[in-house]
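Here the complex is missing one protein chain, while the rest keep their positions.
Now for chain A:
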Amino acid sequence: MRRLSQQQFYELADQYLRKELNDTDRLAFEAFCAENPSFSAQLSQHKEFINHMQATSRRMDFKSQLALSAKEFRKTQAKELKITKQTQLSTAADADTKESQLPGETKVISILNRYKINSFIAAAAVAIVAVFSTLWVSGYYKTLEKTSSNYSALRREMNTVRKNVNAHNVALRNINSKKDADVSSSHYGATGFMVTNDGYVVTNFHVVNGADSVYLQNNKGDSFKASIVYTDADKDLAILFIKDHNFKGSKNLPYTFKSAASELGEDIYTIGFPRDEAVYGQGYLSSATGYAGDTVSYQISIPVNPGNSGGPVLDNRGNVIGIISGKQTGIDGAAFAIKTQTLLSALKDIPTDSLKTKIVLNKKNNLKGLPRTEQVKHLRDYIYMVKVY
């Protein structure tokens, strides 16, 4: 046989493989391959390649067919799931009319037998119907509507969840960078206010108890590092000193400290940080003694929340009469504030060596006679969010 070009060879090979060659050509081609081992190898390779191509193509068809079946199956599955649920619902609803129940049930049973896995879902559907109908019958939803206070509680929870999620995200992001420094394990927030304009701040002992470090954040958002100069666990008081070099001292305090006891029914207010923003709360002095007859504090009626601790309690004329310290759970409107007299005696108890400068209390009140909003505006510069790490 004459020499063949590659193209001619493959053309013949295709025809040979498809058995389209007549007998003489076929024999000639076979003889040619027998003579030329390289072409013979090419032929078998070509054959294998074509076979593989055909197999691949059939396999692709099969795959797409399979995908179609999968889709079809999912559709029927979803449909039957829906039917199961509907029949379940209708059986529950028409408990009295037994006629309508029977065909529904047989259907359910036949489906359940065929798809045992669905029986779990069906059982769940029954359970859900039962739970909600019981709740509805027992009037649970009506009471839910009445207690509107649940609303704010719910929102608070959401905030906590979001905070947790953010913390998780931060933790996840830092998982590879190996710096766990800024993942604060636990930290608390509370309130504190200035005793003197050169940097002494008072808050509760329970706020800073066991603290690693304490930071004070003013209403402009600046944070200052503070050291604990004195604590009194019995009186639940702590005196902090801002030792941050960025802190330049402030103007004279606008409020004074009232050493005399205040009267019941006195109109009082507070500013604190139950959240990241200053929150104003007002009420009245309701009792001359605190929790379980504690004489160092008052009972006040101001709505307070975790984070209000250490906030100043002021009267109408801008005198500090106490420091928020806690509240009684289970009793409405029973919060407690440590009396200013207690604070003053605590200040006297501080050993002089632990003080950098002598504590001189402000005697001039700039708040007297101002409307409440103006008082609050002035006050806010002297009240800090205490951040304990």
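Observations
By definition in this document, contacts are C-beta pairs under 8 Å (C-beta built on N, C-alpha and C of every residue); 3 or more make two chains touch, one makes a residue touch a chain; residues count from 1.
Here is the rule we use: contacts and distances are computed from a predicted model.
Remark: of the listed names "Simple sugar transport system permease protein", "Sigma-70 family RNA polymerase sigma factor", "Thiolase family protein" or "ABC transmembrane type-1 domain-containing protein", the one matching the undisplayed chain in UniProt is "Sigma-70 family RNA polymerase sigma factor".
Contact with the undisplayed chain is limited, among A:A31, A:M53 or A:L264, to A:M53. By the touch criterion stated above, the residues of chain A touching the omitted chain are 6-7, 10-11, 14, 18, 49-50, 52-63, 65-70, 72-74, 110-111, 114-117.
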